[in-house]
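Incomplete set of chains, arranged as in the complex.
Residue numbering begins at 1 within each chain, and the chains themselves are lettered A, B and C in the order written.
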Amino acid sequence: MAEEFDDEFDGPVKRFLFVNRKAPYGTVYALESLEVVLISAAFDQDVSLVFVDDGVFQIVKDQDTDGINMKNFSRTYRALEGYDVEKLYVEKESLDARGLTEDDLLVDVEILDSQGLSDLMDAQDVVITS
Amino acid sequence: MKLGILINEGPFTHQASDSAYQFATAALKKGHEIIRVFFYHDGVYNSTKFADPPSDDRNLVQQWSKMAEEHGVELIVCVAAAMRRGINDDALAPGFQISGLGQLIEAGIEADRLVTFGD
Amino acid sequence: MLHTVNKSPFEKSSVTSCLRLAKNGSGILFLEDAVFAALQGTSVSDVVAGRAKDFQFYVLGPDLAARGLSEKPVIDGVEVIDYEGFVDLVEEHDAVHSWL
């Protein structure tokens, strides 16, 4: 396992990957996973998020949950940058299958094809899914 | 119309209890009668008074309790499903009662429609 | 019979099963994550659109809105309803079958 040491932190820095494959609101996984991501920011690790399959719906613009009386947590994805969580990846094939484009998304992401995402995910040390 | 409602999932992981609550609210508003809400499978977790969600989120347990109080809606928690999941009388929020699965079948017999919400 | 489906057609097979086993003439309501099945331009749109003659399709508007999809076009023949409309559908049909 690759372990590096940086200047400010004397523990190992690992590549943490959070895989988001589930739509928001239908289940709580998206919301609770985001809570883990926010906490991970405090540990100075190399954090990446990928949005694949229905996970891409988590970052669709203009979510309005008033009619279902649930908390709209989509703005929190915009706040990730302030936590230095800046590596967000989306699979192009997942967007295409759902009729979505980059313009539908509420945060800046890097869009990769399946092959590119596969390479990126394979290079991680710790993969957290939910 | 007399409605029976079956809820198969708990108050957070799935939207089932939320959808059921919105449906029930709309039904009451339109003047229908809800003869029973039956909580089965993980649905029994909707009944615990110890649930303490963040203040900026909805509290489904309290919402159901309030509906029971204001509209006399019967909230029945399956005893077998509850026991194995650690829900007993000491945990019950106001308006919830623990009873047997027969109450679900009875609701199916007595209601004009039984509507199920789950995973 | 009114059929309800609440799971994403991209993730679970319940939409497919409902379309296979619901009797022609039934109502089918998409709610929760199944609202994705009501949209045009997806990988499953043709499957749903191809059965618009056999079923009356409904989709729950509040669930579309929550997911940021209110402005997306729905498949021709799909009617957008709210929770009160859901209650009306339950009343109009003689029984409800939830595809969980």
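Keep in mind that, in the parts below, contacts are C-beta pairs under 8 Å (C-beta built on N, C-alpha and C of every residue); 3 or more make two chains touch, one makes a residue touch a chain.
What you see is a predicted model, and the numbers here were worked out from it, not measured in a lab.
Asker: Per chain label, how many copies make up the complete complex, given that just one of each kind is displayed?
Answerer: Overall, the assembly in this file has the formula A x2, B x2, C x2.
The criterion applied here is as follows: only the chains that are shown with their structure count from here on.
Asker: With contacts counted as defined, which of the two, A-B or B-C, has more C-beta pairs across the interface?
Answerer: Taking the two pairs in turn, the one with more contacts turns out to be B-C.
Asker: How big is the gap, in whole Å, between where the Cα atoms of chain A centre and where those of chain C centre?
Answerer: For chain A versus chain C, the centre distance works out to 29 Å.
Asker: Chain A to chain B: how many Å between their CA centres?
Answerer: Spacing between the chain centres: roughly 34 Å.
Asker: What whole-Å value do you get for the distance between chain B and chain C if each is reduced to the mean of its CA atoms?
Answerer: One centre to the other, that is 24 Å.
Asker: Of all the residues in chain C, which ones touch at least 2 other chains?
Answerer: 6, 32-33, 62, 82
Asker: Enumerate the residues of chain A that touch no fewer than two other chains.
Answerer: As it turns out, chain A has residues touching two or more other chains at 25-27, 68, 70.
Asker: Provide the residue numbers of chain C that touch chain A in the complex, in ascending order.
Answerer: The contact residues of chain C facing chain A are 6-8, 10-11, 32-33, 36, 39-43, 45, 61-63, 65-72, 82.
Asker: For the complex, which residues does chain C have touching chain B?
Answerer: Answer in residue numbers: 4, 6, 31-33, 62, 82-84, 86-88, 90-91, 95-96, 98, 100.
Asker: How about chain B: which of its residues touch chain A in the complex?
Answerer: 12-15, 18-19, 21-22, 54, 56-58
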